[in-house]
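The complex is shown incomplete by one protein chain, all other protein chains being positioned as in the whole.
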Amino acid sequence: MRILKALRGFVERAWLVALVFVLWEVVTRAVNETYFPPPTRIAQALHELWFSGPASSLFLTENATDDFSTSLTHLFIGWGAAGAAGVVLGAAIGRSQVLYDMASPVLEFLRAVPPPTLLPFFIIVFQLGSTMQIVTIAFGVVWPVLLNTCDGVRTVESLQLETARVFGVGRFRRLVTIILPGAAPKIFAGLRVALSFALILMVISELFGSTAGIGSELLGAQRSFELPRMWAGIVMLGILGFVFNAVFMLLERRLLAWHIGAQRLAT
Amino acid sequence: MLQITGLTHSYGGDGLKVLDGLDLTVPDGQLVSIVGPSGCGKSTLLRCIAGLIQPTGGRLTLDGRPINGVPDDLAVVFQDYSRSLFPWLSVRDNVALPLRRRGKSRSERRAAAEEALESVGLHDAGRKYPWQLSGGMQQRVSIARALAYRPSLLLMDEPFGSVDAQTREDLEDLVLQVHRTEKMTILLVTHDIDESVYVGDRVVVLNRSPARVHADLPVGLPSVRDQIDTRGLPEFVQLRAEVGRLVRGGARVPGAAPVGAQPAGVAEAKGAGAKPAP
């Protein structure tokens, strides 16, 4: 009974996805379309490019280890640095009304600058290469984390802070055990947005010229007009985006179980 | 001993005046109910005593020392348990957190927390999260947190305002039991007239805002109380009517002291005598 129900749920969700894929496959094969190759050919290109390696290296090709490690290193260094800086600065600014009032117009402006507009500037200052890519990512994604942390820290329940004060919880301990956990749901939301922005900026910075990375693979495929390979790159980036989001949500659900539980009861 | 003289407070500089020259003395070990019409400044009074807000005028001393900042051995139980408990900490950690200030080791803190939880009737809730408990149980957790802290003065700000009637009675009895065994001074703010008489050794009635002490009545009920029997006593009924009239703004009728009021120990304490509002 239960299996049947789960199966039904799956069919209800997946039928449209399946239909779209089948239609895409049939139509593109029938008209022999160049720009939108059939899904099976994209999958094949994806396999050849990155996943046809020996079992000893988890089926990853040499190409894959090169591309993925380059891209992901940049992504996570940039995101991690921005995340750490955003939380620290955001907490400091959010705790002080004066600092917040002074900083918020500047911060709102900096957040509004679309990060790619600074790419030419960073290329001039740092030259093409890893530093430029990491700086682009970090500078582009620090604002959502910073502003969300500010907001979270400012909106911590005042009664919780009063309770902590009454029971003599010291300043530092108050920050670590009351303020940061109370702000955590908003901080995590900021980090999640930042991660998806970081992926976008990783792609853009690689499209500008790089020798390794998924973006450079995309660019190479475009220049040699190999459309299935280019689509493989697009799909791979989609998979990464999907996986990042899923892993982050899982982490969030574990770490913020209290928040989700408390929310569910509140509504 | 808690001494309050001429306590005045207004919010936002010269804004709304909520307390106006309030005098109150509470000897050690007394359980004082503070009642008054809603919005009369009861919570402001408690926040001043707790050192959470600096009053604009008057003097507050605890055991002779003026209160600036939160006093060392004072605990507060707020009405809104859902906002004063920390949802990201387990029940046990919620109770244990304040004990860091007492310089105890981790295991000592845990043991003290478990003991306090046991004393409020929550033996096996320690590992749960506050939001997994019912409202009444959550308020028990905040009481346990206050007890584990072993304060000499416990402030309760409408502690039973957000629970159902049955739970309310259970928690009232819990407070009475705690008062008997722990011998701490308790100030309980409430807007429930019935409750103020049932729980208190003494009932202090505040005026409508800006608040001052309107009347101060000793409660001459036997110290062991029972939800059914005590509430049926003629003294209880009469005192409740008296407090009710005072809360609604009536003047204290001299000589209408509660019939059969025993000159209990508390009534001899300084400032605890019934006196007409100034």
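Here the chain labels run A and B in written order, and each chain numbers its own residues starting at 1.
By definition in this document, a residue touches a chain if its C-beta (ideal position, glycine included) is under 8 Å from a C-beta of that chain, and two chains touch if they have at least 3 such contacts.
Just so it is clear, contacts and distances are computed from a predicted model.
Trainee: Out of "NADH-quinone oxidoreductase subunit K", "Membrane protein", "NitT/TauT family transport system permease protein" or "Cytochrome c oxidase subunit 1", which one is the UniProt protein name for the chain not included here?
Mentor: So, among "NADH-quinone oxidoreductase subunit K", "Membrane protein", "NitT/TauT family transport system permease protein" or "Cytochrome c oxidase subunit 1", the name matching the hidden chain's UniProt entry is "NitT/TauT family transport system permease protein".
Trainee: The chain left out here touches which displayed chains?
Mentor: Per the touch rule above, the missing chain touches A.
Trainee: Given that one chain is not shown, which residue among A:45, A:64 or A:119 touches it?
Mentor: Once the missing chain is taken into account, the touching residue is A:119.
Trainee: Just to verify: which one of A:14, A:27 or A:257 makes contact with the chain not shown?
Mentor: Per the contact definition at the top, the residue touching the missing chain is A:14.
Trainee: For chain A, which residues touch the unseen chain?
Mentor: Its contact residues with the unshown chain are 12-17, 20, 35, 98, 101-106, 108-110, 112-121, 123-125, 196, 199-200, 203-204, 207-208, 215, 218-219, 221-222, 225, 227, 230-231, 233-235, 237-242, 244-245.
Keep in mind that, in the parts below, only the chains that are shown with their structure count from here on.
Trainee: Tell me, which parts of chain B touch chain A in their complex?
Mentor: Going through chain B, the ones touching chain A are 47, 50, 52, 70, 72, 74-76, 78, 80, 83-84, 86-89, 97-98, 100-101, 129, 131-132, 145, 149.
Trainee: Touching residues of chain A toward chain B in the complex: what are they?
Mentor: 157, 159-160, 162-170, 173, 177-178, 181-182, 184, 258-259, 261-262, 265
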